[in-house]
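The complex appears here minus one protein chain, its other protein chains still in place.
Let's turn to chain A:
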């Protein structure tokens, strides 16, 4: 710790700040950079292959811009209705191609300007498939590029679909666009937040109305080896600070399942209109 840090720490104790026992493991000893360079030089001279970084730092997808990665997968979905009834959300029906199901993974729940999205997943019906596109950043400087790429997926026709996105994901992205001095592409678009209709319909039926509950009850989706959303910030930070990418990949899998389920839940909700007829 620097001298200032030590001084501040002792002043804080005197001021009555509770003493928090350190639970962080000791930081690994910093490798001596010069020593590493010397070693690398020796290897080169010996003609030994220079080992690449440990495989656990691999990040999937294509690099769209420095620090911005892109994943795309398609899932067959031949029988999706061509027009979806949105009366459950008091909106006009809309054609299938207009929907964009989206979900963000963020650095926390604290709110305010200090929380950011490091991953945005979006699913739409494309040809006879559900296309899932995911953007994520491996460096903070890539955030504007990610926001820009996501904005390109939206147009004035788009109908957004989310689970609690009206209160959480959309305002958070609005803040990020504002901080990046970019126009917020979500502004003014119709937005179907499935949490509210699910809650209205199943509040007294299910133990809770979380997304995982809805997809289990309505879509029979049971997740295996799912990384809980609350673990996402840590997973990303671990990678950012030079740790393995193992859990970051699990975040991507979790996010993928989220946006796929949004499509399924929307179709279920669309069908409620028939139930009532």
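Points worth noting:
As a working rule, a contact is a pair of C-beta atoms (placed from the backbone, for glycine too) under 8 Å apart; a residue touches a chain by one contact, two chains touch by 3 or more; residues count from 1.
Everything below uses one rule, namely that contacts and distances are computed from a predicted model.
Protein name for the hidden chain, per its UniProt entry and selected from "Anaerobic DMSO reductase chain A", "Intermembrane phospholipid transport system permease protein MlaE", "Pyruvate dehydrogenase E1 component subunit alpha" or "DEAD/DEAH box helicase domain-containing protein": "DEAD/DEAH box helicase domain-containing protein".
From the options A:7, A:74 or A:203, the residue with contact to the chain not on display is A:7. Residue positions on chain A in contact with the hidden chain: 1-2, 4-5, 7-8, 10-19, 107-115, 139-141, 171, 174-175, 178-179, 233, 237, 240-241, in rising order.
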